[in-house]
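Removed from the display is one protein chain of the complex; every other protein chain stays in position.
Chain IDs A, B and C follow the sequence of writing; residue 1 opens each chain.
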Amino acid sequence: MIRVAVNGYGVIGRRVADAVAAQEDMQIVGVVKTKPDYKARLAVEKGFKIYASDDKSSEAFRKAGYQVSGVGKDLVKEAEIVVDACPEDVGARNKATYEQLGKKAIFQGGEEHDVAGVSFVAQCDFDQAVGKRYARVVSCNTTGLCRVLNAVDKAYGIQKARVILARRAADPEESSKGPIDAVVLDPVTLPSHHGADVMTVLPHINVVSMAYKVPTTHMHLHSLIVSLKDGGATEDGVKEAFEGTTRLLLFEGKEGFKSTAQVMDYARELKRSRSDLFEVAVWKDSIKIVDGELCLFAGVHQEAIVVPENVDAIRALHGGYSASDSIRTTNKSLGIIK
Amino acid sequence: MIRVAVNGYGVIGRRVADAVAAQEDMQIVGVVKTKPDYKARLAVEKGFKIYASDDKSSEAFRKAGYQVSGVGKDLVKEAEIVVDACPEDVGARNKATYEQLGKKAIFQGGEEHDVAGVSFVAQCDFDQAVGKRYARVVSCNTTGLCRVLNAVDKAYGIQKARVILARRAADPEESSKGPIDAVVLDPVTLPSHHGADVMTVLPHINVVSMAYKVPTTHMHLHSLIVSLKDGGATEDGVKEAFEGTTRLLLFEGKEGFKSTAQVMDYARELKRSRSDLFEVAVWKDSIKIVDGELCLFAGVHQEAIVVPENVDAIRALHGGYSASDSIRTTNKSLGIIK
Amino acid sequence: MIRVAVNGYGVIGRRVADAVAAQEDMQIVGVVKTKPDYKARLAVEKGFKIYASDDKSSEAFRKAGYQVSGVGKDLVKEAEIVVDACPEDVGARNKATYEQLGKKAIFQGGEEHDVAGVSFVAQCDFDQAVGKRYARVVSCNTTGLCRVLNAVDKAYGIQKARVILARRAADPEESSKGPIDAVVLDPVTLPSHHGADVMTVLPHINVVSMAYKVPTTHMHLHSLIVSLKDGGATEDGVKEAFEGTTRLLLFEGKEGFKSTAQVMDYARELKRSRSDLFEVAVWKDSIKIVDGELCLFAGVHQEAIVVPENVDAIRALHGGYSASDSIRTTNKSLGIIK
Partner (left out) sequence: MIRVAVNGYGVIGRRVADAVAAQEDMQIVGVVKTKPDYKARLAVEKGFKIYASDDKSSEAFRKAGYQVSGVGKDLVKEAEIVVDACPEDVGARNKATYEQLGKKAIFQGGEEHDVAGVSFVAQCDFDQAVGKRYARVVSCNTTGLCRVLNAVDKAYGIQKARVILARRAADPEESSKGPIDAVVLDPVTLPSHHGADVMTVLPHINVVSMAYKVPTTHMHLHSLIVSLKDGGATEDGVKEAFEGTTRLLLFEGKEGFKSTAQVMDYARELKRSRSDLFEVAVWKDSIKIVDGELCLFAGVHQEAIVVPENVDAIRALHGGYSASDSIRTTNKSLGIIK
């Protein structure tokens, strides 16, 4: 049993905690939470030990009637591997603690590549992380792009990829974030960091990206224009490549998938925890090759897509598993069919 | 085993089908679907027999490769009780078929009271429907209001209730409906029909309502101002009454429930199918009595709240169950704790 | 010529500056701005002298190539009356400066009543402010409510008013504020402050209010339920009273005004600066009396409604004008017909 701590129990942390708890070879030794809100109460109901983020947080928990098992550092001591799911930049600050206590750690995509040295997408570079001390599970957008681009690259070779990201501006629970009626260029200056971030996982693929936020809470929408090396590439060939790719689902407009809304509605039918969609969604009938350039639309459920990646990253750091074994085990436990 | 047909497999129909299938005393004999979209595919994967809505629909299914068991009328023949979950006004037109084939039927809140003669909310008037031929499960808004007002009325008596409904304008999957950036008075002329609709279930309570649509996809938000008969009413008393009311959950702002978003996020943690919230949500710390008037906020998950009601309505029409037995059985099967 | 300074040049400040500049008896001596953004550039293009909010702000302006005339305090010295349009609570802190320099000042509704001692809506209590040192122009919501309730009260007497406010969550330019897909109770605990705020202007009217934010950027939407003293009140009488009320426009659903969107679209047709709607909008066909209670919908363009009030407040503090003269003059200058 790999003893796992989850540091940060927000959108990603609570999902990773449940996913880890569902693995037969892992156990959750505790979770770090900052505030005694409803998520903390639900964590307790699930049987997770709560650790406060610091003494002040500890006090707040006690006042709210919680039994707290210690602070973050205490939890780290109990664990073999820490999944750090703290907000952007906090993970980097936490690294000193992991270092000092000699614990392995997984960071999220909000941190820089250099914090971990390895940027991780299981089906692309699992082996790079095997036995390492640290790995960074890349962001939801980067994870989705890597799955799609890697599949295309293996089938036909990629000369250059250009990606436009229409990002969901807030998660469903973030009721203070906007915009309400605007498209926010993020950033205004080009290119966005997403292309470079893909290249931390797939360094041989040239990616240029532009990004903005739109007033939605479910799914990032990617528009890809990919120059292919192989002049013989066909649309059917691309579809076949995607059919054979794990954690990638094809959706057809003619079945009613006209927008991100129906894809997320489909996810609600899968009887998964929190109605999560762990797979990147590619619109099958959007796949088109024009003058040697492949165009397509893909969607990413921002809350969910990195969850299986974190589970696999734990196995990679721990060592003793092959990529395919880990992916198969994780998939089965989460209801991912292929 | 009560043999149940579900006529109409949209937002409500597919939820009711799953809920019925989860009952030990019921079975789904088939569902009627109009189009071979992804919902139809998922119905087949669940093992439901598909019936087309008419010959044209039948043809569309065959073209899409579906095995269709017949049309709607064929299904009605197979069933003891039909749950009609067709769009507004279609239910009324279908009644002739149920009448002709001598089948019991349950209509939804889009139909008029007179279509069924009995308007149904299990915890308010189960007995009225026992052994009847028809019942109408009232709309999501009316169901939520009835649960709350009935509890208050039983505790303190209601002289008059005034309700303002901020309605979610579209369901999550309805990606063509708006508004995007407006509040739509629906209707402009006052009062709205909701007050009168509550009175089809609770005829002794005087309710006046106003309603508009806001650009959200999850939860209607009700603002209630209720003049109480009992001058000794207290806020604690109201809270206690709600604690003892089935299918009503209390949420506290101080736990992080600042908006409808966190309540729906909480629902995602309950490991229920489709992350549904079957309970009406009352904000506990909104409960306030000012000059003999009780004020509070309540939320209704529009896709889910009538699902347990449909299950109970089946048992009521069938006969042989008490209200409390049916409610307890339904609750248990759907993960409703109280 | 009344020499007016505008301290704070955001949503309200820049509108008030233009409105003041349009008066024949007033002049703008300068405006205080914190950042050298596009609003600052446009202010310069209009010929307004720019004052920085402090030394740091001054430096930022200079770096961006602006000629700055000083800091806020320098501007206050130049003025007879300051319109303080700074963000909530900043106005209260600025008061010491106005006091020290012996200048009259007008605060906005984000400040407490006690900061000024007089809460102002021109058509309700102009005379209270005449010759005073300070006045507070109440918030957009309170201004709209006061205009409507005062008209009803004068016609029929009000026993009690209950108001539910569906507030626009962000102004059009605020592209980082949400929610995107939720209704935010603001506050969860009841009642909201709006009722009490109306009573700072109309102390004899009992008002209880509840409020939440919805994902829109144009118009607050008020639902009013008003218990009338006069048993003989009629809907036509109410309409007539509103017809005779300044800064209140009636809109009819049958003319296409189904939502706040069409009212704001109408405003765009009026050839006013920024397409502003200075009037409170009442839906004429929503006016209904049920059991002695008047129900109606009203809308408030949150950016604009207090603009004429600020102009009138300047005249009131200055002294020498009657309410009706000031209102008439202001209305004419801003294109307000009645």
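Here, contacts are C-beta pairs under 8 Å (C-beta built on N, C-alpha and C of every residue); 3 or more make two chains touch, one makes a residue touch a chain.
None of the values given here were measured: they were computed from a predicted structure.
Student: Omitted chain: which shown chains does it touch?
Tutor: A, B, C
Student: Which of these touches the unseen chain: A:10, A:157 or A:253?
Tutor: Only one listed residue reaches the unshown chain, and that is A:253.
Student: Of A:28, A:261 or A:317, which sits in contact with the chain we cannot see?
Tutor: The missing chain is touched by A:261.
Student: Decide which residue listed in A:144, A:179 or A:308 touches the omitted chain of the complex.
Tutor: Checking the options A:144, A:179 or A:308, the one contacting the hidden chain is A:179.
Student: Kindly note down the residues of chain C that lie in touch with the hidden chain.
Tutor: 14, 35-39, 41-42, 172-175, 180-181, 218, 255-262, 264-266, 268-269, 271, 273-275
Student: For review purposes, identify every residue of chain A that touches the missing chain, sorted by number.
Tutor: 160, 162, 164, 166, 179, 181-185, 187-191, 208, 210, 212, 214-219, 221, 223, 225, 253, 257-261, 283, 285-288, 290-291, 293, 295-297
Student: Using the document's contact rule, name the residues of chain B that touch the chain not shown here.
Tutor: 169-170, 172, 174-182, 184, 215-217
One rule holds in what follows: only the chains that are shown with their structure count from here on.
Student: Examine where the copies chain A and chain C touch and state whether the two sides share over half of their residue numbers (same) or under half (different).
Tutor: Same residues, largely: of all residue numbers at this interface, over half are found in both copies.
Student: Just the number, please: Cα centre separation of chain A and chain B in whole Å.
Tutor: 36
Student: Could you please state the distance in Å, as a whole number, between where the Cα atoms of chain B are centred and where those of chain C are centred?
Tutor: 42
Student: Could you list which residues of chain B touch at least two other chains?
Tutor: Each of 181, 218, 257-261 in chain B touches at least two other chains.
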